[in-house]
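A single protein chain has been removed from this complex, and every other one stays in its place.
First chain written, first letter: the chains are A and B, and each begins at residue 1.
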Amino acid sequence: MRRAASSRARSWTSRPPRVVGTVGRWLVLLLLTLSATALGQSAAVAATEQCAPTGESACINGTIRTAAGEPAVGVALTIEGEGQELAATTGPDGRWSASVTSAGTYSVTLDEGTLPAGETLRDPANNPREVTVELGASRPALFPLGAPAEQAPDAGDDDGAEGPGGGDQPDDAAGEPGEEPAGVGTSSSGGVTMTRFVQQLVSGLIFGLLLALASVGLSLIYGTTGLSNFAHGEQVTLGGILAYMGVQFWGLPLVVAGTLAVVLAAASGWFQDAAIWQPLRRRNVGLVQAMIVTIGLSMALQYVFQFFFGAGPLRVVTSTPTSVSFGPVLVTRQTVASVIIALVTLAAVSYFLLRTRTGRATRAVSDNAALAAASGISVNRIIRVVWTLGAGLAGLGGVLLGLYLGAARWNSGGALLLLMFAAVTLGGLGAAFGALAGSIVIGLVVELSSLWIPSDMRYGAALVILILVLLFRPQGILGRATRVG
Amino acid sequence: MPTDSAVRALADVPREPGAAKPDPIVVADDVVRRFGGMTAVDVQHVEIQRGAITALIGPNGAGKTTFFNLLTGFDKPSSGTWTFEGRSLHGLPAARVARKGMVRTFQLTKALSRMTVIENMRLGAGSQPGENLFTALVPPLWRAREREITEQAEELLVRFKLDHHRDSFAGSLSGGQRKLLEMARALMSKPTMVMLDEPMAGVNPALTQSLLGHIQALRDDGMTVLFVEHDMHMVRHISDWVIVMAEGRIVAEGPPETVMQDPAVVDAYLGAHHDTDLGDDALLSDDVAEQLEAEVQAEEEKR
Partner (left out) sequence: MDWTNLLVNVAGEIIAPTTAAYALAAIGLNIHFGLTGLLNMGQAGFLLLGAYGFAIATIAGWPLWAAVLAAILAAVVFALILGIPTLKLRGDYLAIVTIAAAEIVRIVGRSTTLTDLTGASSGLRGNSYKHTFQDASPFPDGTWELGPFEYAINASNSWWIRIVGWGVVALACLLIWLLMRSPWGRVLKGIREDEDAVRSLGKNVYAYKMQSLVLGGVIGAVAGIIYVLPRAVQPDAMGRSMTFFIWTILLLGGAATVFGPILGSMLFWAALMLIKLVMRGTVPETVMRSEQIEQFGWIIVGITLMLLVIFRPQGILGDKKELAINAH
């Protein structure tokens, strides 16, 4: 979900326009036309990504910590020089960075008003400060915080005043302006609305299809157990991170790493049901209780990921993918392969549900677990299968989305969770095929809405749809009305 | 046993579906409820006599509970109108229906288990100013009414023999006691009509007699009672009038003694049991009816 920000920063600062219109580029153009502030802001977000210097670019960066040593979040900086003006904001870890495209001297200004409560610059005279950079290198610009000689009162703040603000790594994923899929582009960079429409349409279909992999699992789990699994997003993250580890740590070929990631993700589903959910069912823990357990699990897993892999993007593949064009739409080979894999997988899942004995038993459990149990189906076995299948599908979704969107990240699945819920609700809670249809709709809404509303609000558009569906058709698109009481 | 007045009032009513009653409290016309493609309820015309105990019977899936839900505002009809005491209830939400004096109970008892018996009872009462958010903050404004309510609740608890359980959690009561509590709670609002959805379901036989007595007492206090029931024994013993539903329609009406012999009823009820001879009057004795009912239910569950 996230590589986007940094890639986009690069695409508009360093890459020549020959990188023919990625979606990101389009949206940058859109943002550019919006306002200068908008530009500054989007760059600010981009800058929280860790910048990596290339032959044509250089980085200016730093980490800002409070007097107490906590990272200072949300501090705004402006970088000016060599005909460029950039903005940066410190991320949750207090780090900031900016990517510049020409060597020279830049002046970095820290906006003191954005410092956390009670914090001041130790050396206010040294703001702005000058930094000289060379291409292909990183240069730090440091701004130590602390008590300057004459002002003391608030400097000795206890950590409490920062609360989670200092350490909280909130779920800032959804709606970030930088998240642009890198897999699709057009062959023309003109402003033809039709071309843009077609391109967004294709992006939406692809995104929806990949999202469906995750949503179908969520829906199956809801259908068979009644559980709204808030930790399903972490299964998606797990897939992406495992693929990242396979390729980047163990040096496996992408296909092997991806397969391994899916297998391990499925195994994690099996294990999760065996270790947590089945014991809870046996204890007769209620659904609301179990739902809150999934929330705790989601929180714990997100920070486990962050603990081991940090907050930055984890790029599964670093090489530039090759593209093929279909009419006006340019798609990378990788994306074509992903779409084929997703289609084949979803077809296989449909076959499983409709034609195999276990699949039919699964649907029977979804319809009425007690009745299914009475007719000799081992409900616990089916639920175990569903957890394994659901986690495996989510893992595959994580791998493919990681490739499509450029990178996996500690919260990439969590950011998609609400879109999955929207898809599942849209299709009627618990209906696997509904989830598939719902995902496509959500994918289209997310991508097409950015034609009319600012792209950083497009996840919001999907969530508005979710609420509207609940308002007018709570049983979902494909669901049936049932008798009350 | 049916009281004379109710029996007398209904004596001249024709034994046919949709028959007009001398003093109807509820009149329903063309009430239809569809779920997807299935029509669950399609009642052309029905009237419920005031001050009588009317039973609504029929095989499972006949639409009794759905019709009940529609009348009490717990479900919305696809079309149709009905009045209660001459005023239309169409489109009124359940709570407003209840405040108009038509109070119901549920097939699966809805005692509020984690509240005490007395709190359950107090909740049943109407016009407590303390139920308003702002008044609630000033206890003197609602203390007096609270005392009245508590008194009324305690009387009812004594009448329903629940006074020993006053401060226990409702969840600790037996199934039958919960039914009693639910009925007592419904009476807290002093309703004019009480709608009981399967009052006998899950009740220990030892309590059956007292429950029957309570229902008759309601009528003797001037209330109208409509109940859905599977227990033919109960239908025979306490109802003044029986309405039979099948496949969403009303197929027969009449006093309990005669309605059972109506061929439409036999068809409706026992359509699936043609291997049994139903012409025999003895067959409609309580025991047999009960047994058949059990069979129908068992089949229903298998499905």
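The rule is simple: a residue touches a chain if its C-beta (ideal position, glycine included) is under 8 Å from a C-beta of that chain, and two chains touch if they have at least 3 such contacts.
Given the structure is predicted, the values throughout are model-derived calculations rather than measurements.
Engineer: Could you tell me which displayed chains border the chain that was left out of the figure?
Structural biologist: A, B
Engineer: From the list B:33, B:165 or B:185, which touches the chain that is not on show?
Structural biologist: Once the missing chain is taken into account, the touching residue is B:185.
Engineer: Based on the whole complex, identify which of B:72, B:177 or B:239 touches the chain you can't see.
Structural biologist: If we include the chain that is not displayed, B:72 is the one touching it.
Engineer: Pick out which of B:18, B:61, B:80 or B:126 touches the chain that's been left out of the picture.
Structural biologist: B:126
Engineer: Which of these, A:274, A:287 or A:348, touches the one chain of the complex that we don't see?
Structural biologist: That would be A:287, which touches the missing chain.
Engineer: By the contact definition given up top, give the residues of chain A that touch the hidden chain.
Structural biologist: 31, 34-35, 37-38, 41-42, 44-45, 69, 71, 73-74, 76, 89, 92-93, 113-114, 116-118, 153-154, 156-165, 167-172, 174-177, 228, 280, 283, 285-289, 291-293, 295-304, 306-307, 414, 418, 421-422, 425, 454, 456-457, 459-460, 463-464, 466-468, 470-471, 474, 484-485
Engineer: Considering the whole complex rather than only what is displayed, give the residues of chain B touching the chain that is not shown.
Structural biologist: These residues of chain B touch the chain that is not shown: 72, 74, 93-96, 98-99, 103-106, 110-115, 119, 122-124, 126, 128, 130-133, 135-137, 139, 142, 146, 169, 182, 185-186, 188-189.
Convention: only the chains that are shown with their structure count from here on.
Engineer: What's the distance between the Cα centroids of chain A and chain B, rounded to whole Å?
Structural biologist: Taking the average C-alpha coordinate of chain A and of chain B, the gap between them is 54 Å.
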